[in-house]
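Note that one protein chain of the assembly has been removed; the remaining protein chains are unaltered in position.
Entry: chain A
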Amino acid sequence: MRSSPDRSGTARRHWRELAERACTDEAPFAAAALYPYAAPRERAGLEARMFGERRDRLLLASAPFVAPAVLARLAALDDGGAVQLRLARNPATSAAALGALWRADASPRLRQLIARHARTPRAVLGQIAAAAGEIETLRALCENGGVAAEVLATVSERRIGVLQRLLAVNIATAEDTLLALWAEADDEAVRAQILLHPHCPDVLLATVPASLLERRCLARQQRAPRALLAELANDRDAAVRRAAAENPGTPLAALVANCFDADATVRHAVAARRDLPPALAGCLVDDADARVRRALARNPACPPELLVRPATDADAEVRRAAARHPHCPHELLDRLSRDEVTWVQAAVAYRDELPYAVLRRLARSSDVDVLAGVARHPATAPSRLARLAIHDCPDVRRAVILNPRTPRMVLRLLRQDGYALHRAMAVDHPRFADTDRWRMRDDPDVQVRFRVFQHFARRDAMPAAHEASVHVTQLSHYQPHPPKEHMETT
């Protein structure tokens, strides 16, 4: 939290007005938006608005978009069970706040939530791992996505059978812990998870196991030896063959037979490989199963010259997949833009690089999916965007906001949109001006007001140099301007 933000005259006036509004706002979120950037003397008023009513404290405690500083202050209030439970479940709650909750006289439910929270301090998780008696708390810890390997090793040393599989699943479990689990485990489900784990010891990946479950997991292990994966690609079980076919480590030579596999899901896995050679693509282009043809048509590894067949496929989803292929030739796109199924046309409309004539034709469509694609297209003309910005269908209007090239004048139309989510999205658009955002400070929707307040609080707390770098970063996110011949100019 900044001790005393240095604001310019206008910024000071803005801040004063926002702070006054936040303190009388019907909801506590406007005050929460300002709080992390407020000077100490201003915080008392904001805290009074945020924490004065229990109802508001409950709302804030479960809001994942609220700044960690607000949640930390709330955690320090010692506000009883319901607020604490919500804080412990909130993914935005900071490590310090979770540590404070843990030091309190925690209920079993609160201990479980803290054990599961990805931001819980390592020291707290270490205490839980070493001493917690409730199996549900230990289970929650094993399911924690942010836990350290040493903590999981401590749990493993307690040798609790029902936790073995969860330990083998957790991505942080270290190699030596997995080896110890392997030695203890007499359950194939646990061994299978160990074989699948990214830290699986090499020594366990040397032979093909007898158990089906273990073979299925080994076939998905990217570090498995190529020879072993080649053997699994010819396994008698279709799920094992499919897993091997999906595995980038499986040598391509081993996949030739999979192209003609009796099981369509195996052929589908081959068709979707990013390293598919043209010869194998040729084997699959006329596959009997439409899902296989669709996966191939969408695969960037499928040679563009092969797309002629998917582009004329009887199945509309296959044609749509061809339209989404990153290297689909322009003449095919032209044909697909006239497809009898508008869902196929929409796939064309969603491509960034389109001949002007195709974009213009699609813009004349009345289908909302096609028009949404046109609305988010970087080359669509501002005048057309202005028309789409007042379209009856919210999906089309939303696409206009999602277009990073939508000019400010069009965005100003969307500032009046009846759908609050659209107004909230418009606040964050890089081409929206601060004068436009300022006019939205009394928007009737609470989430829009939160974003406006947060924007000005951040901006005014930001040193000038940092602000300049952010501006450069925002501009760098823009797509390069499309070539002139692809631009719609009217």
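By our rule, a contact is a pair of C-beta atoms (placed from the backbone, for glycine too) under 8 Å apart; a residue touches a chain by one contact, two chains touch by 3 or more; residues count from 1.
Throughout what follows, contacts and distances are computed from a predicted model.
As a check of understanding, state which of "Transglutaminase family protein", "ABC transporter permease", "Electron transfer flavoprotein subunit beta" or "Integral membrane protein" is the UniProt name of the chain not shown.
Of the names offered in "Transglutaminase family protein", "ABC transporter permease", "Electron transfer flavoprotein subunit beta" or "Integral membrane protein", the one UniProt assigns to the missing chain is "Electron transfer flavoprotein subunit beta".
Decide which residue listed in A:A118, A:I135 or A:A253 touches the omitted chain of the complex.
Hidden-chain contact among the options goes to A:I135.
Sort through A:R49, A:R73 or A:R165 and give me the one touching the missing partner chain.
Checking each option in A:R49, A:R73 or A:R165, the one touching the absent chain turns out to be A:R165.
Would you indicate which residue among A:H14, A:R49, A:R86 or A:H197 is in contact with the undisplayed chain?
A:R86
Of the residues listed, A:R55, A:R103, A:R236 or A:R364, which one is in contact with the missing chain?
Touches the omitted chain: A:R55.
By the contact definition given up top, give the residues of chain A that touch the hidden chain.
Looking at chain A, the ones touching the missing chain are residues 53-55, 58, 62, 82, 85-86, 89, 135, 161-162, 164-165, 187, 189-190, 394, 415-419, 423, 443-444.
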